[in-house]
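Below are the structure tokens for one structure; questions will follow.
For this depiction, one protein chain was excluded, whereas all remaining protein chains were kept in their positions.
Naming follows writing order (A, B and C), and every chain is counted from residue 1.
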């Protein structure tokens, strides 16, 4: 058995990764309704209702105001801070007609062109991005 | 690991039990729509529609004619032969206002009173009911 | 630190729930059956567990033929009573303990159990009848509940040994939960019964009694009982007894019997009930 047995130690390590929020139980619970809202966008009828009046559609879901605002703003980092997971958010990306590349790029603070150029050049290096504590 | 590893040998033993049909994959597949029909009776609206016209409601489900007839006849042994499982059938027992005791008793060939009396007297003995092959 | 203080096992016959709901528990047919739970009702009110890990099986209520999890752990805040065909049982909503449930789920997955996490489900008689037996008809249940649903309907169910191992993993998980909680684990279902065919009504008191005895006298032996033995000896629905082994696996080797009750019949079933103090 190679898996770590101590769940607290297992979870604590996740906070040491720069710019990364792992979808743990705590986040899954916080983001439950936000993520269920995203799932609803798998139906075209719901996508249409959402597009027609985003605010009204969001108000049908028991989310916090901060969660609704993050979605209205398409502030995906904020949404993830508030419990979203990217695979649920993807339903919103696609409802908006955005690709993963376009939507994910907005989370980096880079322009779409710069992000695309970085990916074509081989992507972001892991150097210095592995561990906050160890600075590697 | 105490479980038998050979699935064929595991399943073959089930056929050696008198008057018993184990809900194996083969039965689960055969009875899929019959059992899904039973699940639909968990909604009062569906129970009402079923009671109003049993045949019409059954015809909405892609079951075999034999399966439908077994349900119309409340021939539970036949239904189980055709892939039903008793916990799914229970939704039909309850839709009919029958208890498990009343419905299960009909599968034994005994009268309701005789079955009830047997249970009060301590139930059916396992003697001779364990194995067809071994006669025990 | 959370600790498992006791294990409780009981049959969960739907007719027992109906008898309680309809006020029939003192009728001649039922009086002896319910009398055997009186000791436990007093004991539970003294024990006042904070949380109960309630091992049961869903009887084609929350799970239909489309999703059949071997081990499903409820991590929700609340569960409503299922409508099994005659309307939902008139019992309080079941309040979960999401913190401990998620903790157990996470620990068991790290421990290489392939859990299914559930955040929305209705709970059927398999879960609510044991609550009624131990707690009567309160306005709200006196403990938080973590439902653990085990597939014993579609074959193969998990082996008795796998159930025991899951019990051990649950015990490790509970012991690593930082909050001070009095946790019980209940195993439900059984004892001997068969709800189909010409063999319906089968009851095997000697086999059931030996099973109850071995829970303290030789629990390890119970791990090795193959499914075919449950089917032959305890009837086609007696297979539910594998769920008792999750409860037993979660207790220490020195668990002590505090109370036992055995009654035939409740509807088609032999009612068995045992209370084990952890040790």
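Keep this in mind: contacts are C-beta pairs under 8 Å (C-beta built on N, C-alpha and C of every residue); 3 or more make two chains touch, one makes a residue touch a chain.
The structure displayed is predicted, hence computed values, not measured ones.
For the options C:61, C:81 or C:159, the residue in contact with the chain missing from this view is C:159.
The chain not shown here is touched by just one of C:19, C:33, C:118 or C:215, and that residue is C:118. Remark: the residues of chain C touching the chain excluded from display are 65-71, 106, 109-110, 112-121, 154-159, 161-162, 165. Residues touching the missing chain, restricted to chain B, are 1, 3-8, 10-11, 25, 29, 32 (touch as defined at the top). Where chain A meets the missing chain, the touching residues are 1-4, 10-11, 13-14, 17-25, 28, 32, 35-36, 38-39, 41-44, 47, 76-77, 80, 85-88, 90-95, 97, 99-101, 104-105, 107-109, 115, 118-120, 122-126, 129-131.
Here is the rule we go by: only the chains that are shown with their structure count from here on.
Chain-to-chain contact here is organised linearly: an open path runs through the chains from one end to the other.
Taking each chain's centre as the mean of its C-alpha atoms, chain B lies 23 Å from chain C. Spacing of chain A relative to chain B, judged by their CA centroids, is 47 angstrom. Annotation for chain A: no residues touch 2 or more other chains.
Among the residues of chain C, none is in touch with two or more other chains.
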